[in-house]
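With one protein chain withheld, the remaining protein chains of the complex are depicted in position.
Letters A, B and C mark the chains in the order given here, with residues in each chain numbered from 1 onward.
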């Protein structure tokens, strides 16, 4: 079925340059005064359309040389706009319908005097790229570095308010509160964003065990919807499989509470079967040894299908998701959406491009059956399949968790090094 | 030693914008007529300087959506110049001293009428970016799709000649013949390039077993040097460990023959302990399931150190090498070179940037000892460590290996699918 | 602490030949009429003593050539008594305090006309060996091949009754109902055994998910104790870690019901982290490819310690447990028991015997720290860490599950072969 679909796939290609004219589901609305008007996020979701999110920014730009691991803050929007713009473009070509402003951890608590410039530049870059295709701009805020220790509601809401002020001025299309470990802080974020009158999505970086205060995913979803979110789900911290399990629990929680909301997932592109409650952060390989865990495009097609079957309609990715992963979502759901993304011009579905290879055993790989059932090797025979997450037992509000103003001193680091031992055992 | 070095590393940063003024080893020569003149490739190598190559183009741009797997040809230089330029910039920032023209498989045999435009555009893009830093432009040619079956020397040399004509006109700084499986064809390439009078480097995509005609690496090196190459080595097909083993054999071959040449390595960033003679091409995971094999930045620092210790001074990467891998070379060899690359501004050596992380167990990872000894997990408990390469026994000139003009027909593909069975066994 | 204990361990050795004279906890009672009387099973457990069970019979004797995989019935007690006796002796020397009669699956339903001879011979062999040391004879019955399909209570109880009649005549010391997948059938077994007046132990081959009718482990334990079992727990189907998890649930169930019973575990010596509800039976490797999963002696010492800490005092093993695994239990709990088993004469605790090896790097392994933290390699680089259990969805009473009287026909087998496909996937 799908393969016959793709045999004729070329004619479904929807070049960005032509998107407004030809693409059947392109989100085009009746022109008003000669100007094209894109369908809003809720119009799309309400009509059952699939919305494809974007992928990784901080992790991808770290590897490209524009973001520093540790603080993970997005100064690059100001410092290297061409690098950020290029990444946006790649996601747009891959099929993304949303350009999130590159404003992760970009509140005043993390960026201090630079916060405003960064937020403004990020909005401009996202808008510039969305103009080239069928995508919307989403203003994004994330958890503060304050909540864990201080829980000062007013101060925290003030940070969100400041970012929202920029988003409003720049007239983003909708808003996303993402990467929240604590439901309470996420609810505050939604409350602030809701004041704008724009649609609000909210995703937490939690797994099936729920938030750091042990609220279940179902209960988190209920509270977020009651606070005003129209779209809820999860992002980051866990792999697609675990993230879909979590969203399923959210869905069931909403159904039990007779609430309605659209579902959204933006998981890692890293396999994390061995994660504990805090997800990949606690894996010993975080963040500089995650390479063997990267999902293939085929893993992601499977994720897209399963997300769709679960009823999720806003499907994207978080850390580790490269443009080709987003393209894999768009290719898997091309039958439902009716077209392929621009970047599929450079990709044969299920490896069909390999039919041009000179070596016959490579040509023999030009088919779905091959890639779908291939067990990948790690090429690392001295390494295990899983590791044991760190579990220092300090997840809740100890002073060790406070964001420091200065870099950790050598003395402090030595204490930590001493505390950390390689955990090995007869497994 | 190294760690005390890096505690003061910040002052070694060499911003690209200032490269000509401040950086001690920047390759600047006495100005002639007011114009800065960069040191040439042989001047650098003759004086013992480390030259850092660039990384992956076709594989990286495939993932970004601009190259199609199968033919792997570089039309993007014409179609999407901003994407190619951006990747060049990332390598420059990461520390590369060479921008290879994006002309892989770009002869008339593969690109037909488009070949000239692509070669010219690639030269212009490489030159444009080298102007922003201390890098040279290398014009690159690679094996033809003709040799395996026809071995028509004149026709093949004609293809190289055509590309050389463009490189000469665009005045590239030196020339690289790379990705040759057969020494004889590589020798022809060197002979053609040598006519230009520019320095010629030649790398073959072979392992310790030698070329497809069973010439040893040592013998290959000898023939290449005799043909006129000043720099010889390997690129692609094997991981850093195996590639260094091959280059060691080349070195020994040259010594035995009392020949002198500079050594060069541009290996894969994929672990390939299980490869056969033809390298990663034959792994069942090639090219869409290689993710678990990707090297970490720490793997690459180890590679850079070992390459340096072996006497290799032109150190770069091939498929799978992302900008952060190139940066890892530059960081490992910063003590020898005297400065860090621009992109290290966004990277703490050996994870030192993590000292800013809020979670103390992440801060405890801010040190060399941690990353150097961490056994990575694949996160794939249902997958093995190694796989068995395809070995169809048709490596030498069968008709099945001929480059087809048209896409393989369904009929032909079905025959191949039938021929290919999943190789499983009690291992 | 433990290591200082063992430095003086030699004097704790309790040769079997002297057991009645010297060993402090040897179970010796005041002689009555000049004859030694052993302490009964409940006396031992009530006084807090550790009772060490025996290990694998069917699996071990299959490998030695005396039991046939498939039916797994114990005709060897009649056919090859010297082989069965030898295995009993090895467990006795290893520290076992219980010799279970080799009567697994030995009801009339499986053995037909041979059942009586086998049960009698098994009793005699167990008694003969227990006379040589401080061990008791336990008559053992296991689930019938009838329950799954017919559930004829009278017929099933009749089978148990027949075996009990032999056990009573042979005067075994106590009784064990083991390897029950359904609590209801286990309760019937306990009810029958209870009539004898002898102490009754009951273990089910279930995991944390409970029995095949979805009764929780806690509920199973409660029903077994109410039916008359003095000792309850689990045997077979899962590895030590999972089995202890299950027994913990049983313990909590009993506490919640304010019932008292002794706890008992006899798990597999195979690692089964990937098992589903039916345990290792469903692993694709069952029963002829389990080798890589075999626990080391160090794994078993860890198990013994954890079982002890959980309050389990009857600690033994099931399939895969070889004599050296039982010895490992006895060595780990030697501080608590006050002596080492006979077979420790041929074993240096924690590898101390290696201090005699000629190669210094082997001598360097003569210590606990080494073995306790060594990550074992499988030596199988083409194999994964885990597999996916079969899950045919026919666990409850379909006709496919009926014990056949005749060997499956080729026709029937072909249908099964067709139904079974190798389950592979992008994991």
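Heads up, the rule we're going with is that a contact is a pair of C-beta atoms (placed from the backbone, for glycine too) under 8 Å apart; a residue touches a chain by one contact, two chains touch by 3 or more.
What you see is a predicted model, and the numbers here were worked out from it, not measured in a lab.
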item: Residues of chain A (touch criterion as defined above) contacting the omitted chain; value: 274, 289, 375, 380-388, 422, 424-425, 427
item: Residues of chain B (touch criterion as defined above) contacting the omitted chain; value: 296, 298-299, 302, 371-377, 381-382, 384-386, 424-427
item: Contacts of chain C with the absent chain, listed as residue ranges; value: 62-71, 82-83, 86, 89-90, 93-94, 145, 148, 239, 270-274, 281-289, 291-298, 322-324, 327, 342-343, 345-348, 351, 353-367, 369-371, 373-387, 390, 392, 394, 400-404, 407-408, 412-413, 416-417, 419-420, 422
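Here is the rule we go by: only the chains that are shown with their structure count from here on.
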item: Relative to chain C, chain with the most remote C-alpha centre; value: B
item: Between chain C and chain A, distance of the C-alpha-averaged centres to the nearest whole Å; value: 49
item: Length of the line joining the C-alpha centres of chain A and chain B, rounded to whole Å; value: 31
item: Sequence positions of chain B contacting 2 or more other chains; value: 274, 289, 375, 380-387, 422
